[in-house]
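Omission of a single protein chain aside, the complex is shown with its protein chains in their original locations.
Presenting chain A:
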Amino acid sequence: MTEAQPILEVKNLKQYFKVSRKFTVKAVDGISFKIMPGQTYGLVGESGSGKSTTGRSIIRLYKPTDGEVIFNGKNISGKMSKEELKLLRTKMQMIFQDPMACLNPRRKVMDIIAEGLDIHHEYSSQAEREQKVYDMLELVGLSKEHANRYPHQFSGGQRQRIGIARALVMRPELVIADEAISALDVSIQAQVVNLMKKIQKKTNTAYLFIAHDLSMVKYISDHIGVLHLGHLVETGTTDEIFNNPIHPYTKSLLSAIPEPNPRVEKYRKSASYDYKTSGIDYHKGTEHLVDGTHYVLATDEEFKEWTKK
């Protein structure tokens, strides 16, 4: 149907964690979505909804329980061949949540950024390695003098830039940003998000942007998926989700966004949503097409009721 091949296609991904013999945590329970090259897919949801787990399953920090992850036309959810593993480890990268914890405090910035190059031997001389690192530092708005420092000598925003440089030095086609800006203060968030957008324009990298800050997701994403309790309750383009939310959980999330205008904010009412009392069972729901690429998880009756108004 679509002309372009999606860079990433997730089909019915499940990630369970066996806590004990009787108890299994279903962190991600059958979600499906696609990411097109050069686009940003925002994954939102509350704490514990399985956002980070999804990202980590896709990049194979965990072994998915079930489902398929197709990256660049290759299935990477099962056992991988050497080439597939190398493709995954070079062309898919991750930016981490905590800029304080994601850089090894005992290594210099130069070595941190060049780590991927070192592992995959992607340079022929020391000068080339250095040049690649310097280029990356420049791309993320740091100077090459910073290469000889240790992470603790940088501020949070600068460290996150180093984290981004480490991911981008491999020239990835997909970057998973796992709450990449949540730990930064608001003024720095803008810095980093704008940097990420700028880089996307330059390199045509696709992003899977995991966040809980809806206004930031709206700003950066082309498509949005709303995740709740391991289920993707609604997905569509940013406009579709923000202008025509169908699922009560999405509505509740959107109503919680603060208004910048204080006089309007005063009258903003946030809709509350409680899964237990709402009578909705995610397991019974199936995907319903609203229009375009806008899907919602609902049973037939629920779907009729929600779209009535």
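Please note the rule applied: contacts are C-beta pairs under 8 Å (C-beta built on N, C-alpha and C of every residue); 3 or more make two chains touch, one makes a residue touch a chain; residues count from 1.
FYI, contacts and distances are computed from a predicted model.
Novice: Out of "NADH-quinone oxidoreductase subunit N", "Aspartyl/glutamyl-tRNA(Asn/Gln) amidotransferase subunit B", "Oligopeptide transport system permease protein OppC (TC 3.A.1.5.1)" or "Succinate dehydrogenase / fumarate reductase cytochrome b subunit", which one is the UniProt protein name for the chain not included here?
Specialist: "Oligopeptide transport system permease protein OppC (TC 3.A.1.5.1)"
Novice: Write down which of A:Leu142, A:Ile181, A:Ile280 or A:Val296 is the residue touching the left-out chain.
Specialist: Final answer for the missing-chain contact: A:Leu142.
Novice: Consider the whole complex, including the chain that is not shown, and state which of A:Lys18, A:Lys74, A:His120 or A:Arg171 touches that chain.
Specialist: A:His120
Novice: Since one chain has been left out of the picture, which residues of chain A touch it in the full complex?
Specialist: Residues in contact with the chain left out: 59, 61, 85-86, 88-90, 92-94, 96-98, 101-108, 115-116, 119-120, 141-143, 145, 147-150, 152-153, 158, 163, 166, 170, 187, 190-191, 194, 260-261, 263-264, 267.
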